[in-house]
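Right, I'll just put the structure down here and ask away after.
All protein chains but one are shown in place.
For clarity, chains are labelled A and B in written order, and residue numbers in each chain start from 1.
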Amino acid sequence: MATTEPAIPVELEASEPGRPASRSWSERIIEGLIKLCGISAVVIITLIFLFLIKEGVPAFREIRIAQMLTSRWYPIEGMYGIVPLLVGSLLVTVLAIIIAVPLGLVTAVYLGEFAPPWQREILKPLIEVLAGIPSIVLGFFGWLVLAPLIQSLGAPSGLTAFTGGIILAYMTLPTIISITEDALYAVPKEYRDGSLAIGATQWQTIWRVVIPAARSGIVIAVMLGLGRAFGETMLVLLVTGNAANIPELGLDIFFQPVRTMTATIASEMGEVAQGSLHYSVLFAIGIILFLITAAINSLATHLVGGGKRRRGSQI
Amino acid sequence: MTSTKLSVENLSYTFPDGTNALRNVNLDIQHNELFVIFGPSRSGKTTLLRLLNRLSDLIEGAEREGDIHFNGQTIFSRTVDITHLRRSISMVFAIPTPLPGTIYDNMTYGLKMAGMSKRSLLDERVHRSLIQAALWDEVKDRLDDSAFALSGGQKQRLCLARSLAMEPEVILLDNPTSGLDPISTTIVEDSLQNLKKQYTIIMVPHSVQQAARVADRAAFLLDGEVIEYGEQERIFVYPQEERTVDYVTGRFG
Partner (left out) sequence: MSRQRTQQLARILITLVAAIAIIPIVIVIVFLVINGLEVISWEFLTQPPRNGMTEGGIMPAIVGTILLTLGTAIAAIPLGVGAAIYLAEYAKDTRFTRAIRLAIVNLAGIPSIVYGLFGLGVFVLFLDMGTSIIAGSLTLGIMTLPVVISTSEEAILAVPQEFRLVSLSLGATRWQTIRNQIMPQALPGIITGVILGLGRAAGETAPILFTVAAFYLPEMPKSIFDQTMALPYHLYVIATQVPGMPLSVQYGTALVLLFLVLSLTLIASILRTIMRRRREW
């Protein structure tokens, strides 16, 4: 059959008889909707920020910043010093990171370099299970089991920054492990091979070649873990005690009860009148939380390389 | 209909990263001929093919100068219906790529996307195209089998049949026999001789020898430039340019 009269017309210019005109219209609508979905993330985060500001700014207007930076958090008597809360968050988070990073790094190394395949098959799902445990359940475990344990070791109460730090560390562990694992895996095989070829042991290779090469990935893992630990609420609410005081300096600084910013919002918002000063201050704390985690995450993204994700120009 | 099917005019193309893929390419391809574009790897052959059906549109940020005319009309204007262009200029890729689904699904995909839904029409096209691609006898009883169950040579003929089903005017073949065994290669090459009676074929060959076997006219592309092009005998038996001579005789490759 000759091609001089093909069934589908040859005219290059748009609009052809064989194809229903409505399809290009509905396609355009769909593509428009998709584009709307695409910008939704920016819209939502802007909305969140704006709303926090809207409800939280009154606090800054009524209370001078200097007043907020005091160390007495006693809303009933009109004292809104947030320093104890900041300190609480910091203490617990730092503790958690100190515990979780070495633990996570070593576990990632173990998984990537030492564990036989059968162990990897068991361990990786197990870590995913840990990642899936709701933080309230971990907090519950800490409240019922770990806190009494610590109390029996001599602390006046088991609900301390230390307790929070441990459980929080375990909550953060899966994040740190998986990102570190990816970073270690991304180190080119040639690095390892080259090191082993000149006679270095496996451990020497890991310590001197692989880990330094994965350095930036590890830093990102730590930062993301930091962000998660800092923002955790229910877990710390359950196990760090409920004392909005700055712990006394001393050897047992970690064994005193504290209160984090997140726990403060969670426990006090329920009893607060809408629009009251207390209400605004809690939102103001929310703003601070938002900004701090945004800073951590933006920095981490920047280190990764701007979050570009394209298939490359190869078609 | 004029005799020139496609004309490439002063075409230059630069990738987003700055590499110069094509430099001032000028070619014209005649109606119902088998035109071969050959040259060492990375000379821009695939890039040129993908410009002909504007698959190159997928590359963001590339720069193009010059023009391409199809049946006398430019293909790059904003009012051109791209889906239409790609049905008229159909492409077969180097690696046989069936779409997930049955053989029948593969054959009718493009037609259904174009709006054809009548079963009898679809069946007729499927039948006709599979015969033209020399595949009908082997699959006529298993059109509902998965396309992935076919052998490599069969998959490639399926891809050819798939393109033929669109009843294009031009068929672009990017290294269609790479990875095929010699028998499949011969089957494909033979069917090309038949096909060019109805279609215009532009092909990037697997080797210089294949180019010499099948071409009516050929162009030697080196580093993005057309070194020379013309009748098959001229290019392969007594080429004028020294670089063509060197490549055709195997002094480099």
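List of remarks:
By our rule, contacts are C-beta pairs under 8 Å (C-beta built on N, C-alpha and C of every residue); 3 or more make two chains touch, one makes a residue touch a chain.
Here the structure is a predicted model, which means the values were calculated and not measured.
The omitted chain makes contact with chain A at the following residues, 24, 27, 30-31, 33-42, 44-45, 47-48, 51-52, 54-55, 102-104, 106-107, 109-111, 114-115, 123, 125-130, 132-138, 140-141, 143-145, 170, 173, 177, 200-204, 206-207, 224, 227-228, 230-234, 237-238, 262, 265-266, 269-270, 274, 282-283, 286, 289-290, 293-294, 296-298, 300-301, 306-311, 315. For chain B, the residues touching the chain absent from view are 53, 55, 58, 60-61, 83-84, 86-87, 90-91, 93, 95, 97, 99-100, 109-110, 113-114, 146, 148, 159, 162-163, 166.
Basically, only the chains that are shown with their structure count from here on.
Chain A and chain B have CA centres that are 50 Å apart.
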